[in-house]
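Have a look at the structure below, then the notes.
Heads up, one of the protein chains got dropped from this complex, but the rest are sitting where they should.
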Amino acid sequence: MVKVKKNLFVVMMLVLSMFLYACSSGEEESASGEGKVTLDFWVFGATNYEDLAKEYEKENPNVKINIKNSELGDHHDSLFTSISAGTGAPDLTMIEVDQLDRYREAQDRFVNLYDLGADEIQDQYLDWKWQMAENGEGDFLFGLPTDIGPKAMYFHTEVFEEAGLPTDPDKVSEMISTPDQFADAATTVLEKTGKPMVDSMEMAFRANMDALEVSYFNRDGELLIGEADNGVKEAYDYAVELHDKGVVGSFEMWTPEWANALNQGGFAVEMAPAWLKGYMTENAPEGAGKWRVTTLPTDFAGNWGGSYVAIPSETKHSEEAYKFAKWMLSPENQLESFVESGLFPSAPEVYEMEEFVNNSDEYFGGQNTAAYFAEAAKEIPEVYKGPKYVTVNNEVLTALRNVQEGADPKEEWEAAVKRIEGLVSR
Amino acid sequence: MESVQKRQQASKVKKSTTQMSEKKKDMLSGYLYIAPFFIIFGIIGLYPAVFSIVLAFQDWNGLGEMDFVGLSNFVVVLQDPLFWKSLYNTVIIGLMGTAPQLVVGIILAYFLNMAVIRFTNFFRVTIFMPYITSMVAVALVFGVFFSSSETALANYVIGLFGMDPVSWKTSEWGAKIAISLMVFWRWVGYNTIIYLAGLQSIPKDLYEAATIDGAGKVQQFLHITIPMLKPFIILTVFMSTVGALQLFAEPAVFLGSSAFNRDEAMTVVMYLYRDAFNLGSFGTASATAVLLLIIIVGAAALNTWLTSGVGRKQKRRAFTK
Partner (left out) sequence: MRKSKGLKKGTLPVYIILWIASILSIFPFYWMFVMATRPSAAYNSIPPTLLPGDQLVENFMKVLDTIPFFQAMWNTILLCTTVTLAVLLISSLAGFAFAKFEFPGKNFFFILILLTMVIPPQLGLIPQFYLVSQLGWLDTLLGAGVLFLLNPLGIFLMRQYISESVPDELMEAAKLDGCSNFRIFRSIVLPIIKPAFATLGIIVFTLVWGEFLWQFTVLRDPASYTLQVALASLNNAFRVDFGMLLSGVFWATVPLIIIFLIFNRWFISSITEGSIK
């Protein structure tokens, strides 16, 4: 009888020990290697940061960098969980610009990079980009700038040709230099080719949206959308206007149908940052040589996307983490990130560098596309988005989609404003 | 440690076991054997549950300080038309997606358990396959089949019946039907397997006796199979009720990026998830969770009661046989 019990006891111990084994395998690392610092670094999207980390490890043998790469949404959810629980955050993390504002009231959960001497490298970066990572008083810095998303106009040469429009980038930007001219060109494209000018309502809306210095909220968190001079309504109206002309397609971004349209020139124009290039080369191989890049009308010049690297205050190695971030985001390494992954530099001196100036893009028929983005980068205003920006913006996008499906624009706008007011009062 | 206790117990009682101490021994064993579940629940399950209930009365954005606000979170939620819309969606999708599952599940399990049917091994594997397929894959596949494009598979199929293409992700009924189908497809095999396990716990001699008594297959199914299967039916009804009211993953991944800002298929859990993680309003999210908890307990109790009412008499007969 005792023997039988022993058997079961053995099974239970086996189960337990497997757990403990699994448990210890994780903890080994922090214990191993006296004086060796391990930095956990969370990144999202397509970056070359893993390669840069390896390079840094070689130069600094006492530092080990663990990179966790995930998809944008998962990345920020996971980060929020850790920051909220006050435990389990990494030593360094990327934060996307639209997500940054929600952490502003949790300033104490992050290391003030000014305390680590960040003011010394401030001149290296674009002012607007830098200021967006400061708190209202300007004495706290959440993160160092990684890439930015200055927007330019991608156009499909075959569609333009068919519509009888110029295909030389400079001539295109000359011809389309105001929103009205853009709308006229769109009508021409539609009449001659039957194709829409832009892919989706979101794109049409973003044309003006990304150029706004102030959108839904002011820095005190007050909702501005009901006010007469608020720019969101204008952006909305412009999108509706384009829709009424019939020049807006229904290719939602990131869907297979959209990728297909990119591939085959299903619409004429994409108003997007440099990072779209990477997506196009991967997913629209047949578009090679057919797309070109040029400057957007100045009214549309804006920023879409880009990130920061922040250091959660839980870390025990803030100095080392900062040193690595500073190195990784130096102008030289930003050039490398640009060449490798299309991350557009936030350090303007890169724009003068040999490799950048002589950059030529095979996918764009050998055009030097970087120059157009660099030009756009300098004209971007500092923008405040507010902690609930993403959700609030989604409500307007919903309204626009409904308009596309036949709803009344005015009613949809009013309904969206009402929903937004409800959301903000939460 | 367990064995030591037991050994002491055993030596104390020895052979001259009285009726009383035998009962005590069983009692002790009973508590001992259910203890692991409750110990683990105490470690990992209890705190989050209590935390959620406390949060329902606080204003908290996940980062800052908590403020006690009394019942106002409940007022906000109950006055929000979107909450009621999401509850309505949840119930509709739940009914369309899970109720047919249970019926189909029993039938399939019964077929798979028939001695005369061959290749049951093969059928069992294939029918269970959807449950094995990961959520990512299901979302990708259904996303393509139910795309709003006119040439998408779903639109092609309904086109054969002379129907116009439907925008499956953005129309009121299109989204609900697509998600219900996905839920049905993914879980019907799972329920079939549970019923199969139930069928196999039915003693074979019951059927033998019935055959001798001259009962036909249909009679056997109604008077032996269904009553004997009843605990399993109650279980699956209970689980499906809970699962349907907690529906989250299927609609969220099917709708993708627009999941949290459209209302055609927003479920209650999506509503509360959006409150917490997109809007930073953990108070109202927790209040919604508490409301949902009450709804689930009510619905599960009702459904369980309804199901156990069915065929009560037969069951007693089957047992007393």
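Labels A and B are assigned to the chains in the order they are written; within every chain, residues are numbered from 1.
In the analysis below, contacts are C-beta pairs under 8 Å (C-beta built on N, C-alpha and C of every residue); 3 or more make two chains touch, one makes a residue touch a chain.
Model, not experiment: these values are computed from the prediction.
Trainee: For the full complex, can you list every visible chain touched by the one that's not shown?
Mentor: A, B
Trainee: Looking at the full complex, which residue from B:Val75, B:Ile117 or B:Leu306 touches the chain that isn't shown here?
Mentor: Of these options, the touching residue for the absent chain is B:Ile117.
Trainee: Quick one: which of B:Val69, B:Ile106, B:Ile127 or B:Ile224 touches the chain that's been left out?
Mentor: Reading the full complex, the residue touching the unseen chain is B:Ile127.
Trainee: Have a look at A:Trp275, A:Phe324, A:Tyr363 or A:Tyr384 and name the one touching the chain we're not showing.
Mentor: Selected residue, touching the omitted chain: A:Trp275.
Trainee: For review purposes, identify every residue of subunit A that touches the missing chain, sorted by number.
Mentor: 1, 4-5, 7-8, 11-12, 15, 18-20, 22-23, 25-27, 29, 40, 42, 45-46, 66-72, 74, 77-78, 81-82, 84-88, 90, 254, 256-257, 259-260, 263, 275, 278-279, 282-283, 285
Trainee: Using the touch rule from the top, list residues of subunit B that touch the missing partner.
Mentor: Answer for subunit B: residues 2-3, 6, 10, 15, 22-23, 25-27, 29-34, 36-38, 40-41, 43-45, 47-49, 51-52, 62, 104, 107-108, 111-112, 114-117, 120-138, 140-142, 144-145, 147, 149, 151-153, 156, 185, 189-190, 193-194, 196-198, 200-205, 228, 231-232, 235, 238-239, 242, 246, 248, 269, 272-273, 276, 282, 285-286, 289, 292-293, 296-297, 300 touch the chain left out.
Following the convention adopted for this analysis, only the chains that are shown with their structure count from here on.
Trainee: Could you tell me the distance, in whole angstrom, between the mean C-alpha positions of subunit A and subunit B?
Mentor: Measuring from centre to centre gives 38 Å for this pair.
Trainee: Given the complex with subunit B, which residues does subunit A contribute to the contact?
Mentor: Residue list for subunit A touching subunit B: 2, 5-6, 9, 77, 80, 83-84, 102-103, 105-106, 109, 252, 254-257, 387-388, 390-391, 394-395, 397-398, 401, 405, 419, 422-423, 425-426.
Trainee: Which of the residues in subunit B come into contact with subunit A in the complex?
Mentor: Contacts found on subunit B: 2-3, 6-7, 61-64, 76, 80, 82, 144, 147, 149, 167, 170, 257-258, 260-262, 274-275, 277-281, 284.
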